[in-house]
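What you see is the complex with one protein chain gone and the rest in place.
Chain IDs A and B follow the sequence of writing; residue 1 opens each chain.
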Amino acid sequence: TFAVSSQALAAEAEQVETLRVQELEQRLLVLERKLEIQNEEAAAKAKDAPVVTAGEKGFSLKNAKGDYEIKFSGLAQIDGRYFIGDDSAFRDGFQARRLRPTIQGNLGKLVAFRFTPEFAGSGFGEASGNSIVDAYFDLKFSPAASLRVGKQKGPIGLERLQSGGSIELIERGFPTELVPNRDLGVALFGELAQGTVSYTVGVFNGTADGRDVAAADDGLKEYEGRLFVEPFKNDYGFFKGLGFGIAGSTGVKDGTGANLLPRYRTPGQNVFFNYGETAGATGYFATGSHNRYAPQAYFYRNSLGLLAEYVASEQTIARTNGGAEQSLSNTAYSVTASYVLTGEDASFKGVKPSKPYAIGGDGFGAVELVARVGNLSIDDDAFVGTAATRLANPDVSAKKADSYGLGVNWYLTQNAKLSADYNETRFEGGAAAGADRNTEKALFTRLTIQY
Amino acid sequence: TFAVSSQALAAEAEQVETLRVQELEQRLLVLERKLEIQNEEAAAKAKDAPVVTAGEKGFSLKNAKGDYEIKFSGLAQIDGRYFIGDDSAFRDGFQARRLRPTIQGNLGKLVAFRFTPEFAGSGFGEASGNSIVDAYFDLKFSPAASLRVGKQKGPIGLERLQSGGSIELIERGFPTELVPNRDLGVALFGELAQGTVSYTVGVFNGTADGRDVAAADDGLKEYEGRLFVEPFKNDYGFFKGLGFGIAGSTGVKDGTGANLLPRYRTPGQNVFFNYGETAGATGYFATGSHNRYAPQAYFYRNSLGLLAEYVASEQTIARTNGGAEQSLSNTAYSVTASYVLTGEDASFKGVKPSKPYAIGGDGFGAVELVARVGNLSIDDDAFVGTAATRLANPDVSAKKADSYGLGVNWYLTQNAKLSADYNETRFEGGAAAGADRNTEKALFTRLTIQY
Partner (left out) sequence: TFAVSSQALAAEAEQVETLRVQELEQRLLVLERKLEIQNEEAAAKAKDAPVVTAGEKGFSLKNAKGDYEIKFSGLAQIDGRYFIGDDSAFRDGFQARRLRPTIQGNLGKLVAFRFTPEFAGSGFGEASGNSIVDAYFDLKFSPAASLRVGKQKGPIGLERLQSGGSIELIERGFPTELVPNRDLGVALFGELAQGTVSYTVGVFNGTADGRDVAAADDGLKEYEGRLFVEPFKNDYGFFKGLGFGIAGSTGVKDGTGANLLPRYRTPGQNVFFNYGETAGATGYFATGSHNRYAPQAYFYRNSLGLLAEYVASEQTIARTNGGAEQSLSNTAYSVTASYVLTGEDASFKGVKPSKPYAIGGDGFGAVELVARVGNLSIDDDAFVGTAATRLANPDVSAKKADSYGLGVNWYLTQNAKLSADYNETRFEGGAAAGADRNTEKALFTRLTIQY
């Protein structure tokens, strides 16, 4: 009976054991399921969770699907500017050149937007005129065809299309003086042939050369267009970084004032030409067609960058509304070369330092050398005639400006850049009694912060 | 002994087994507790986690409790405007009509704020005057009584109180020309009777008709108020969408200039009336009381919307400070009807498309037709007298303007709207030698982006 009773006990124990194990199995099942559910929930939540970004590329909020996004970025440039041997004709000193907080983003798959006010400007410390740099909306029908509505860059000048935070020298060169800055209108743009061809065609209110005008001053329009090809963009060969194109505009301007007539400036940002008998005059009249054409190219290969463009701008001008009019063709060109000493790649969008400068660290950032030559030539006919008949005064406005510039850019990080440039510009005419305007020697320094 | 020893072995095995099961139970307990803790922690964390929103309703950051929130939104409108047969008296072209990024939010349960600068404006491309549209703070004591301090909409015009992104036609109608735009002051507002009654009473610096003035030009005040009733708001009957009310202002104005004297504009935004002998003059004087009253109503039922308002504005004016003064009463009315072809509900706050337009999708958005008639009549007494005594010149300013408008709104998505309007305005007087000012035919188009 001992065996039997012990057997019975064992069986009982076994049964208890079995129950305990069954219970364990049950609890384990529950736990496994719980963990599964937890993981599923976490995954679902992560899938729906908005995405917040904060880093060197900026700050943004995005929904989980990614079609709604708002991004906060900014570009600020504080300059120290000195003119050498100029007897203080130009003001030396500190200047806030660009203060541009930007809000951009996507509102669903169809709509993208960019809004950039400018808080710098002449005398920005006092009550002053702020303005809008960019305020546009893209209706993104396809990569091959989107519609940009609003204030945007006129699609003509190559250096003009480069971001203000990425230009190689502190101020853009002469061709930029002949093309629209920003304009208000509607443009169709897109990329074709695997992105090797990009185009823009648009209708705008129309701007005087080098001006940022958005108002419809004369009710007349300007048509602007650009075709740019990067044939080897998707290859890995020598010419991968080659791009070239042609841009132009055609339109009619009718009226007077700064919004319809140009003035031309040096790389030191001083006006050396305007229509009229006196410096700064804007009282003559645009009385007809205004056409521009602008061949352009760039080439980036490892640390080397080259950028060249030419612009001709032909506009009909008269001293009075209805008076004798002349079609004058002013031209400009510029060639810029850059080389990144620290070995990073040169590009149209600037240099990204491979080892950013860090306090107490071993990174130094990237250093780039830049050189540029350029010329702006006024149509000789502008100066033909007497003080009573000619369109420009050779004792006030120069006929030609030749400039060369040298610069160095120190990219401390992707967000901070220190620049120093020297630009020298020589003139033909522009001073009293047929003399040449004094050579301008501009030493500019700049801190650029962008994110 | 075999049985015994086998029994002993079995018992031993059982003991081992039991220990393993006990250990398992122990580990399972630990695991269950861990998962529990993890869930509790996750729940606690979720409860404290700030909430980020990104979507068609905008972009926001909010604390877990929900009483602190900042929201980024925006309203932008880019117009193409054309005046038919006007011999370019008015400027055709593109125009940025509204560029209004907005920051709004809550700072605890007590304080809410809204800050909306305006970056559009005349000649916004050049250095220009930006201004503040809204800059106010609500002290939210209760739904029945909150205090709004700062620059805000004057609570008189019904269409004026409609958001600029929701108005039915591209520009508001005549009554809006007679009521304050924005003003600076303090207002008490709230909702009573389950939200069926809303009221606002406030004291402000005071604005000329149709002006946006925040400066205290004359040190005198204007009292403004509005009572609006939606008696069936909480029912589901035919009149659910009916609202009506009365608004008005009383105050004193003393001085001269654009901040104290009105000019009246057409739906094409061209001035057709001002006090003085010449167009655009603002040199006459406000010399006393200025009162307005404005009955108003709307009715929304399914796809149909109706909005009607009348305004009378009575102001004391004189040619010189201390000269003979006259109290003139100018009046305006407007009736607007809208119908959503695609079946969505019409509302005071605009139309939300049930099937938003999607590229390659089957949604098309919502389409709405709009019609409006309106009139603005100047007090006859304004024109009585000679060029040396009268307050307005009938050869320069029209006595009456009648306008009708037709429009179509295509709500692509909740964020994007395309609009096209035709407005025709006929005048009585306003041209040389007693003739009528030319009929204005305005064809306006607009892209509205809001979020």
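Note that in this section contacts are C-beta pairs under 8 Å (C-beta built on N, C-alpha and C of every residue); 3 or more make two chains touch, one makes a residue touch a chain.
These numbers come from a predicted model, not from an experiment.
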Note = Of B:191, B:212 or B:440, the residue that touches the missing chain is B:212
Of A:40, A:56 or A:235, the one touching the omitted chain in the full complex = A:56
Message = Could you pull out which residues of chain A are in touch with the chain that's been left out?
response = 3-4, 7, 10-11, 14, 17-18, 21, 24-25, 28, 31-32, 35, 38-39, 52-56, 59, 61, 72, 74, 76, 78, 80-81, 88, 90-96, 99, 101, 119-120, 122-130, 356-359, 412-413, 415-416, 447, 449, 451
Ask   = Going by the touch rule given at the top, which residues of chain B touch the chain that is not shown?
value = 3, 6-7, 10, 13-14, 17, 20-21, 24, 27-28, 31, 34-35, 38, 50, 52, 61-63, 68-70, 103, 105, 107-111, 113, 115, 117, 121-122, 128-132, 135-137, 139-142, 149-151, 182-186, 204-205, 212-219, 221, 258-259
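By our rule, only the chains that are shown with their structure count from here on.
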Inquiry  = Based only on mean CA positions, could you tell me how far chain A sits from chain B in angstrom?
reply    = 34
